[in-house]
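For this depiction, one protein chain was excluded, whereas all remaining protein chains were kept in their positions.
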Amino acid sequence: MIIVMRPDAGEQAVQKVVEKLKKNGYQIHESRGVEKILIGAVGEKSDNVNMAIEALDGVEKVIPILAPYKLAGREFHREDTVIRVGELTIGGPQLQVMAGPCAVESREQLLEIAFMVKESGAKILRGGAYKPRTSPYAFQGMEEKGLEYLAEAREKTGLSIVTEVMDTRKVELVAQYADILQIGARNMQNFPLLKEVAKAKKPVLLKRGMAATIDEWLMAAEYIMLSGNHQVILCERGIRSFDDTYSRNVLDLSAVPILKQLTHLPVIVDPSHGTGKWPLVEPMARAAVAAGVDGLIIEVHTRPGEAICDGPQSIKPERLSNIIVEIGKIAAVMGRTL
Amino acid sequence: MIIVMRPDAGEQAVQKVVEKLKKNGYQIHESRGVEKILIGAVGEKSDNVNMAIEALDGVEKVIPILAPYKLAGREFHREDTVIRVGELTIGGPQLQVMAGPCAVESREQLLEIAFMVKESGAKILRGGAYKPRTSPYAFQGMEEKGLEYLAEAREKTGLSIVTEVMDTRKVELVAQYADILQIGARNMQNFPLLKEVAKAKKPVLLKRGMAATIDEWLMAAEYIMLSGNHQVILCERGIRSFDDTYSRNVLDLSAVPILKQLTHLPVIVDPSHGTGKWPLVEPMARAAVAAGVDGLIIEVHTRPGEAICDGPQSIKPERLSNIIVEIGKIAAVMGRTL
Amino acid sequence: MIIVMRPDAGEQAVQKVVEKLKKNGYQIHESRGVEKILIGAVGEKSDNVNMAIEALDGVEKVIPILAPYKLAGREFHREDTVIRVGELTIGGPQLQVMAGPCAVESREQLLEIAFMVKESGAKILRGGAYKPRTSPYAFQGMEEKGLEYLAEAREKTGLSIVTEVMDTRKVELVAQYADILQIGARNMQNFPLLKEVAKAKKPVLLKRGMAATIDEWLMAAEYIMLSGNHQVILCERGIRSFDDTYSRNVLDLSAVPILKQLTHLPVIVDPSHGTGKWPLVEPMARAAVAAGVDGLIIEVHTRPGEAICDGPQSIKPERLSNIIVEIGKIAAVMGRTL
Partner (left out) sequence: MIIVMRPDAGEQAVQKVVEKLKKNGYQIHESRGVEKILIGAVGEKSDNVNMAIEALDGVEKVIPILAPYKLAGREFHREDTVIRVGELTIGGPQLQVMAGPCAVESREQLLEIAFMVKESGAKILRGGAYKPRTSPYAFQGMEEKGLEYLAEAREKTGLSIVTEVMDTRKVELVAQYADILQIGARNMQNFPLLKEVAKAKKPVLLKRGMAATIDEWLMAAEYIMLSGNHQVILCERGIRSFDDTYSRNVLDLSAVPILKQLTHLPVIVDPSHGTGKWPLVEPMARAAVAAGVDGLIIEVHTRPGEAICDGPQSIKPERLSNIIVEIGKIAAVMGRTL
């Protein structure tokens, strides 16, 4: 880390900083200029020390140098992580499409959509049994019943299942049904949940928080990994911006190549939540594949006008088939299969 | 709600929307112009219907009209809610200052700070036993031991206690020790936690999420209220912006008069997290009082340079005394006491 | 437009609004519910009336319905605008790549880069003679000398020229040299400049402001069009977000399909400014093409380490050739040529 001292910091203040750093095992290199004194400190990063230094007298700012994530970072783990879900792989040459309704609404609804998802060529079924809804008056999900229907859909179609878990107390239950556990955007920094979900030993799909920086997102992955589960899939789903007139969020596709540099974990994109409007799903799905993504998660509903949630961003299953054809062509250009 | 139809929507599309609305108990008023058709729908608001309508063919957008929060809103509850914490009130004429360290670090640290907080004139002690830290390598809190020290500090000083709870499984435990349960910014939309905390029947301090709109924040309060606990204190703590060079967040003080219009719940401000820099705490505390706030929550540490967390934004106890004197003068201008 | 009255607005307030609307030529449709009164007003949109209504007693909010742009909008001009620059077209089946240095630094630098741009297959040369620099101490551009070098580069290579104009007093001069006049992000709402540039009767490349909404951007285009110049090219160049650690801006690619719905004007993307980092230029260029863009503008420098500006986001010319090959493959999938 680098410590910049205020122009008016006295020698005593500088010495106090140096001492504290040395006590914490850092090697020190000072650079004294006309206006500023810089203290370079090389050693093991510790967040606690970092903030404590910033609070010392005379310190203008502390600039961290090392990436705060170790397990998620590519520096010590250069090859891509490939996650296995049954016979599928996520993060390998094959792109994976996850598709399904926002919420499991009924046995019939789910099975009907599941079969159409299967037919489209997608291999993973999404569907929420526990729904994080902004309003307490909105449908909160079918809960365990929904999980049972998902399991039935898997049995009948052979699709794998990804579904969200929101409560530490439900992780064990959801893990009994799901092939991939989803952490939603609102829970990206629900740290007890991250620790709990790690115990389930199933792949975790970690959505980016609505205003989470790339570093915060990778640190959330680090929580799961440090708790013993290295099977983390990162999912970009749009960030909050100043303009939501025509799209609910701004889908940050530059996060894809950035993450590919920083981390070995697979990266997928959710163009449905990322835009909130079904006409934008196809172009953004194509763009995500061209940006180098490992997969997509897409909301599908046979009757969007009757969907209990996220109707406006749900596409019809026939359109899903079309999207899969389209992105297949771009995947081919990228040297990927579908 | 108002439904705006696309210019090219046919008569059939209009009729389908009208039918669906009528089936859901809405009264309909159409306005047909040269370019657009508007459908005004008056009835009981339902989020589910709202989104389903938006997904129908020919619908350009759906504009909700009624505030989505009922219990938190001022429309049906005009007088201010005053929350009692022992002999204190929050939301009445007296402003309340909550102060203390970011984290409980040891028995000695907490007691030392608690006595100085007491002396400054503040009446509520803050201190984290469970800490939501961005890094899994950072100090995660003393947990139950920390709660015990908080209880001891209360006994010795007479201060009331506010402390954060992060996990549904810990709500009962934390509620045994705390006078006020804090929901942190990262958990504002942790809906299972909101429901669980409501059961504790203790006042809840609900911090605004880093990128939460005013409506989302009030809907989070609505979750707690609908679950049976109407004692919710709203706490503005800074929102994320494009510039964090000189302050960690942007403290949104206009939220104070806005909330005073929209809701009857008390509103407090956290100038420590709201800025992230101790020299900004005093001016922003003054400004918050001038904006009409019901209280403040401030981070204090006897040795910020050794604080395990949030040192840079922690003020020393002697400065707290000074701040309390300063805001007392502004409170007087506002017709409030301290 | 729709006027929502406050719950406590009396009959008199409603009548005053209705009268004012009628006086301005609107037809009125009222919807009276238990809690709210809605007034639907159908007529010719006027921004002035709109804001005046919102200031009347008892009015809660005014919701505009009609798109505020007429000339830029697709509603009254359904077919795509195709702009001619010499023998090139922008907005037709062929994608156009504009490439060149951030700034014209010298005759040699520009000619060297221009020939390499030519060789890569791009057909338009970019290069700044007047530079909008954040710092007054930074290089401000070679001014007219730079324009002369650009003209020479055109003559020698056959490339067309796009260059920025920042000052109303320079529009005539720059228009004598340039084939396309660029309005930079910082000047998107420099209205006198928009009006002046319209008079030049040359195509205008209008960059999106750093925090401009889609509507504001289209209204800026409307300024140029209303002043008599319909040859406007929209250029997405990244918007400001809360995270600039790994990219300078967030490139908003969903703006591309959104604009394709709303407007008939051509849309291009600037992956260099949009990310600020050269390793992100290629993946984002590919993604932009997959999102449906009509062209790209890319910063190129033979020696980025010696570039006077924007070195970190400039790619080397050999990489440009590679990018053009890569996006050519994606263009083919999209049914476009290069």
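In order of appearance the chains are A, B and C, and numbering begins at 1 in each one.
In the analysis below, a residue touches a chain if its C-beta (ideal position, glycine included) is under 8 Å from a C-beta of that chain, and two chains touch if they have at least 3 such contacts.
Source: prediction; values computed, not measured.
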Q | Residue, one of C:L56, C:L88, C:A151 or C:A200, that touches the chain absent here | A | C:L56
Q. With respect to the chain omitted from the figure, which of B:T89, B:S247, B:T302 or B:S321 is a touching residue?
A. B:S247
Q) Touching the left-out chain: which of B:M1, B:V289 or B:I315? A) B:V289
Q: Can you list, in ascending order, the chain A residues touching the missing chain?
A: 2, 4, 7, 27, 29-36, 38, 40, 42-43, 63, 65-66, 75, 211, 240-242, 244
Q: Could I get the residues of chain B that touch the absent chain, sorted low to high?
A: 211, 213-215, 239, 241-243, 245-247, 250-254, 256-258, 261-262, 274-275, 279-280, 283-284, 286-292, 326, 329-330, 333
Q) Mind pulling the chain C residues that touch the left-out chain? A) 16, 20, 46-48, 51-57, 68, 132-140, 166-170, 186-187, 189-192, 210-211, 216, 219, 222-223, 226-227, 240, 278, 301, 304-312, 314
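FYI, only the chains that are shown with their structure count from here on.
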Q. Any idea what the CA-fit rotation angle from chain B to chain C is, to the nearest 5 degrees?
A. 180
Q | Separation of mean Cα positions, chain C and chain A [Å, integer] | A | 31
Q: Could you put a whole-Å number on the gap between the CA centroids of chain B and chain C?
A: 38
**Q.** Per-residue overlap in chain B, given as positions that touch at least 2 other chains
**A.** 211, 240
